[in-house]
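Note that this complex is displayed minus one protein chain, with the remaining chains in position.
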Amino acid sequence: MASVSMTVNGKAVTEDVEPRTLLVEFLRQHLGLTGTHVGCDTSQCGACVVHVDGKSVKACTALAIQCDGAEVTTIEGLANGSGLHPMQAAFREHHALQCGFCTPGMIMSAVDLLENNADPSEKEIREWLEGNICRCTGYHNIVKAIKACAQDMRG
Amino acid sequence: MYEFNVRRPGSVELAVSALQAAEDGKLLAGGQTLLPTLKQRLASPSDLVDLGAVDELKGISDEGGAVKIGAMTIHAEVAASDVVRSQIPALAHLAGHIGDPQVRNRGTIGGSIANADPAADYPAAIVGLNATVHTNQRTISADDFFTGMFETALNEDEVITAVSFPKPEKAGYEKFPNPASRYAIVGVMVAQTGGQTRVAVTGAAPSVFRSADAESALSSNFSADALASLSVSAADLNSDIHASADYRAHLVSVMARRAVAAAS
Partner (left out) sequence: MAENGIGAPVRRKEDKRFITGAGTYTDDINRHGQAYAYFVRSPYPHANLNGIDRSKAEAAPGVLAVLTGDDVAEAGWGGLICGWMVKNKDGSDMRAGNHPVLAQGKVRYVGDHVACVVAETYAQAKDAAELVEVDYGPLVACSSTADADQPSQPQVHDDVPNNTVYNWELGEEAAIDQAIAAAAHVTKVDLINNRVVPNAMEPRAAVGEYDAAQESFTLYTTSQNPHVARLVMSAFIQIAPEHKLRVIAPDVGGGFGSKIYIYSEECICLMAAQKIGRPVKWTGDRSEAFLSDAHGRDHVTHAALALDADGNFTALKVHTKANMGAYLSLFASCVPTYLYATLLAGQYRTPQIYCAVDAVFTNTVPVDAYRGAGRPEATYLLETIIDVAAKELGRDPADLRRQNFIKPEQFPYDTPVALTYDTGNFHAGLDKALEVADYSNFAVRRAESEARGKLRGVGFSCYIEACGIAPSAVVGSLGAGVGLWESAKIRFTHTGVCQVLTGTHSHGQGHETVFAQLMAEKLGVPIDNVEVIHGDTDKTPVGMGTYGSRSLAVGGQALANAADKIIEKGKKIAAHLLEAAEADIEFKDGSFTVAGTDKSKALGEVVFEAYVPHNIPQGLVEPGMEEGAFYDPANFTYPSGTYICEVEVDPDTGVVSIDRLVACDDFGVIVNPMIVEGQVHGGLAQGIGQALTENCVYDSAGQLLSASYMDYCMPKADDLPSFEVSNTMTACSHNALGVKGCGEAGAIGSPPAVMNAVADAIGTRIQMPATAEKVWRALQANKTSQAAE
């Protein structure tokens, strides 16, 4: 077993884990943060996307130990206690989710996109979503929501 | 994943000792290929030596005639780097199209080339741009580095520390991605560096290779038209459910022409 400490959604946590524990297992099983999902085992679907030190990463393709000392934000902590993050609100407003399974990863990825590019074109949004698979929406409304959110956040 | 130990050394020296002390140690860089491999139980190292805490391996610097990139520099940083974008835009373009944004936020140049996946993008940059690979033991020239499918010239306890890319006069990279994995079915880096023309092809064969025909056509006339009659042999090229060897051979020509057209 190895001891891992990190800050998750603003809260310091320390847990003893098997070294082979993935970040997503750490979040779901050790911390009970089940909003981060697992939809594949080859690092493609993006249902597990969280932010590590401000960057979107796939929590299924990082060991918890590799994130020792890191700041991690999950979907549960995105709004930082204040209702909904604008991206969450945009997803609801524009019906950018159906079954909801890919949604947390999709939102975490989209938030990172706007950190990098405050005014993305439709093409840039679609290319950014390369690492997130949705089987329900055909992406149409996801693209729409991200575009609208970007516009709102620019004010 | 099978059980393993994880070491997190703070320096290259400590990493090497950890590797030497392990029964069957393996270096862990960004983990974007290694961790999926372990998850599929296709490898069972006793120890992973995580290079994530080795700060000396990170960063990008302009060294005058070359751009030097630390082995643990992530793809996203290379893609966004002002130095890379201004000095070798084709390299920034290549790095910005590896995998997806989340892979680019963890995957590293050192990890990528040490793995030597035949469908990875970086090998085309190493060979096409005639880079030099720095390790804790020596420097290795681009043409000597990749020795086969998933094989390199690296020794067992050798750690890549950085890669130096000489600044080209002109370079371009185009890839035809696998529609599922977005690895390269064919990726071609063309470059003119110090008057010399190089064309490196990844994805098409078991290992990255240079196209002598394309290089000779381009050395006298660095234009897409010069490659109009380029014919690539399908012998020895890969064939799978996504692309036959014939189709890959055809794509090498198309991507080479497009890379030349895009070169800057």
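Per-chain numbering from 1; labels A and B assigned in written order.
Keep this in mind: a contact is a pair of C-beta atoms (placed from the backbone, for glycine too) under 8 Å apart; a residue touches a chain by one contact, two chains touch by 3 or more.
Nothing here was measured: the structure is a model prediction, and the numbers come from that model.
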Chain not shown, its touching partners among those shown: A, B
Hidden-chain contact residue, picked from the options A:Asp53, A:Glu71 or A:Glu127: A:Glu127
Omitted-chain contact residue, chosen from A:Leu31, A:Leu97, A:Leu114 or A:Ala150: A:Leu97
Residues belonging to subunit B that touch the chain removed from view: 1-3, 40, 176, 178-181, 241-244, 247, 250-251, 254
Sites on subunit A contacted by the missing partner chain, in the whole complex: 18, 20, 28, 33-42, 44-45, 47, 74-76, 79, 84, 88-89, 91-93, 95, 97-104, 107, 122-123, 125-127, 129-130, 132-144
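Everything that follows uses one rule, which is that only the chains that are shown with their structure count from here on.
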Intercentroid distance (Cα basis), subunit B paired with subunit A, Å: 28
Interfacial residue positions of subunit A with respect to subunit B in the complex: 2, 18-20, 22, 41-44, 46, 49, 55-58, 60-63, 65-66, 68, 109, 112-113, 128, 130-132
Subunit B - residues contacting subunit A, complex: 1-6, 8, 28, 31-32, 35-36, 38-40, 48, 50, 52, 76, 99-103, 105-106, 181-182
